[in-house]
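Missing here is one protein chain; the remaining ones are kept as they sit in the complex.
Letters A and B mark the chains as written, and numbering starts fresh at 1 in each.
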Amino acid sequence: MAAVEHATIAEAAPAPRGMLFRHARMQRVAALFLAPAAAFLLVLIAYPLCNVLWLSFRYANLVDPSTVGFAGFDNYDTILSDEEFAPALWHTFTWTGLSVAGEYALGLASAIALAQPIRGRAIFRGIVVVPWVIPIAVAGLNWIWLLNPDYGLINSWMVRLGLLAHPRDWLGGIDTALLAVTFVNVWRSFPFYTISILAALQAIPPDLHEAAAMDGAGPIRRFLVITMPHLKAVSLTLIFLHIIWTAINFDFIWVMTAGGPLNSSQTLPVMIYKYAMQDHDVGAACALASMSMSFMAAMFFMYYYSVRRKGAR
Amino acid sequence: MRLLKIGLLVGALMTPLLASAVRAEPVTLDFWVAWDPTQADAKAAIGQIADFEKSHPNIKIKTQTIAFDALHDKLTASVAAGQAPDLSWGLVEWLGELNRMNALADLTPYAAKWPERDKIYPNALQALTIDGKLLALPNYLGLRGLLYHEDQLKQAGVAAPPKTWAELLDAAQKIKQTTGKFGFGIAGRGVRSPQELLMYLAQNDAEIAKRQPDGKYKNDWAENSDEMKRVTEVFALYRQLLDKGAMPPQAAGWGWEEEDTNFSLGQYAMVIDGAWMSGRAQQNPVQMKDVRVVPPPAGLKPATFFEINPFFVYKGKHPEETWEFASFMLSHAFQGAVNPNRSPRMDVEGDEIWGKPFTSLTPIGVSFPPVALGSITRDMEESIGRVLLKNEDPASVAAWLGKAVNKSLRQTGEISSQ
Partner (left out) sequence: MVVSRSQNLFRATLTYATLIFFCFFCLFPFLWMLDTALKPAAEVMSDRPSFLIAAPTLENFESILFDSDFAIYFRNSLIVAIASTLLTLTVSVFSSYALSRWGRYAVAKAVGGALLVSQMIPGVLLLVPLYVLMQRLGLLSTYWALILVYCTFMIPLVTFMLKGFFDGVPFELEEAAEMDGCSRVGFIWRILLPLSAPGVLATSAFAFIAAWNEFMFGYVLINDDGHRTLTPGIMLFRGSHQTNWGLLMAASVLAVVPVAIAFVYLQRFLVEGLSAGAVKG
């Protein structure tokens, strides 16, 4: 820290040679400021990551210590020939797509309602945040209890209302398990969208709306012409971040269904976990992880360059 | 020179102090358990362990409660990282796996000197032995019997509990018709579902993997069409239970927990279950007072699942102290207090309902083959799901399971080449 204290800008000399000197010095300070973050990344992400990549090309089965050494693409082959791989990939898309779409729709609707100048706004805003502060493990357990086919409230209500003839095991049915977990994920995650979109809504200058209203624009038109363009940046960021977070999320599915029944709610992270911790085939787990990561990275660069191209235009 | 003298003097003074300090330092043993601290057996065990610490001041026991569902993954992770506890609870299904990970201590030399060895059921010790090495000790015996609510059977006019699969289906249907409650329940999911499946397979004279002359294992249903037919019958039984309304449809998604809870609340009449249900009888005395236990209904022959729930003892720094504690947990005093009804000791027999009816089933008990089971048990679970949830043809599920078992054996390098 002492070095940083001395790095005052005032010390820089005024001459052009000084400018150059100052520039080099700035770079050193920048490096120093970035060093702690970089250290975290190197030790706790880059190093384990290299480990993973390295292992994906080696035989590393904890229960079969006799087979070791270089595996070439064998581990990748194990994954690609696993009949669960294609369904898991498809589940990951469904889970991510439906979650993000649902979260965005609810987040937008609630944010717009909360932005209206009405009585009791603070209380409503407080209540909408509640699901987001409930830990995933707790939310998962709570919904397991709500959806329980024998004693759960939801099934009982639906039967009494005549929506269902018999209680249904939502988390235990092949067709419904993934959808049920997705629904719970939407329930828990949408308030983050609400807060962010609400913040962006408040940053829109009110006179814009007034001016548009003067010109005779109706509420729907004003929403499309004024509100949505202002929300574009925050929406893109939110959606992009959540696509990544949802696709790599493990907790929700693990707590609620552990990927079951019959792997009908198994996504790639759950599959990685099972390969590593239950089959002890670390090599295959790493191969699967490497594939899913490169896919993410590819998506990210596509997004990044498309945004940049649009920005440049 | 003077300094050296002082140094020597201080050193000489300190040595006995240090030595005694080292000797007095108690050994701490990590013991991972999966009990429910609010239950009677856990409370009794905690009390017994406190007594043990009093009588063995050189040993401290540090218990960690870990949920059963999390135990397997936590154990294998800690073993892989070289951080295994000294002892842990577990399932016998994990024995082969932990053995292949080279994590377990060889208890044979200790057992040879153990005066109480002949008090333990020999087949329990046998099931925990691989290649002549004793690798774990029995914690409790989970023999499975048919538990039934006598009142519900009487109400439905079923005079005696079913003795065969056909009688079971018949009785369950009668109960559903007269009482409106379901007659039978199963675990379609979780650790108990493969255990139940193994029992039905054994009742129809089928084995999940057979030991071959080369000492390795193989599933040979594909080569043995008679056995394949008998396996198909087992899956057909599951299908019939569902189709004929003998069990509630949601039972396909039940784990051990739902199976036990719903039975103990009297939601259905019959279940294949273990002696731990006595804990439920204490919690729900009213609903459980009419419960009786008989041998499970048989297929071609009588058989039941013999769960030898083990203590695993790991390769650690304090083998002597660990053995001391492990053998204490098999003492008459400990077993009598903690496992009165499901003790692996022959001289702890238990009471008329929760003890003898179960322990008397020991001769017909079957267990998993001693291979690394990891994905085999998951394949068995999946096969039940394929029959019940996906409505796949029993014959094709049987063929699928045989292939899946061999695939898993190949993955762990335990497949026989013969």
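The rule we apply is simple: contacts are C-beta pairs under 8 Å (C-beta built on N, C-alpha and C of every residue); 3 or more make two chains touch, one makes a residue touch a chain.
Everything quoted here is computed from the prediction, not taken from an experiment.
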Neighbouring displayed chains - absent chain, whole complex: A, B
From A:105, A:137, A:224 or A:302, residue that would touch the chain that is not displayed: A:137
Candidates A:31, A:163 or A:302 - the one touching the absent chain: A:31
For the chain that got dropped from the picture, name the residues of chain B it touches. 32, 34-39, 64-70, 73-74, 77-78, 80-83, 85, 256-257, 260-261, 265, 267, 276, 279-280, 283
Quickly run down the residues of chain A that touch the omitted chain. 1, 4-10, 26-27, 29-31, 33-34, 36-38, 40-41, 43-49, 51-52, 106, 109-110, 113-114, 116, 118, 122, 124-139, 141-143, 145-146, 150-153, 156, 187, 191, 195-196, 198-200, 202-203, 210, 213-214, 219, 233-234, 237, 241, 244, 248, 250-251, 254-255, 268-269, 272-273, 276-277, 282, 285-286, 289, 292-293, 296-297, 300
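Criterion: only the chains that are shown with their structure count from here on.
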Taking each chain's centre as the mean of its CA atoms, chain A sits from chain B at a distance in Å of 39
List of chain B residues in touch with chain A within their complex: 72-73, 76-77, 79-80, 97, 100-102, 189, 249-250, 252-254, 258, 262, 267, 372, 374-375, 378, 382, 385-386, 389-390, 411-413
Chain B-facing residues of chain A, complex: 61-67, 149-150, 166-169, 171-174, 260-263, 277-281
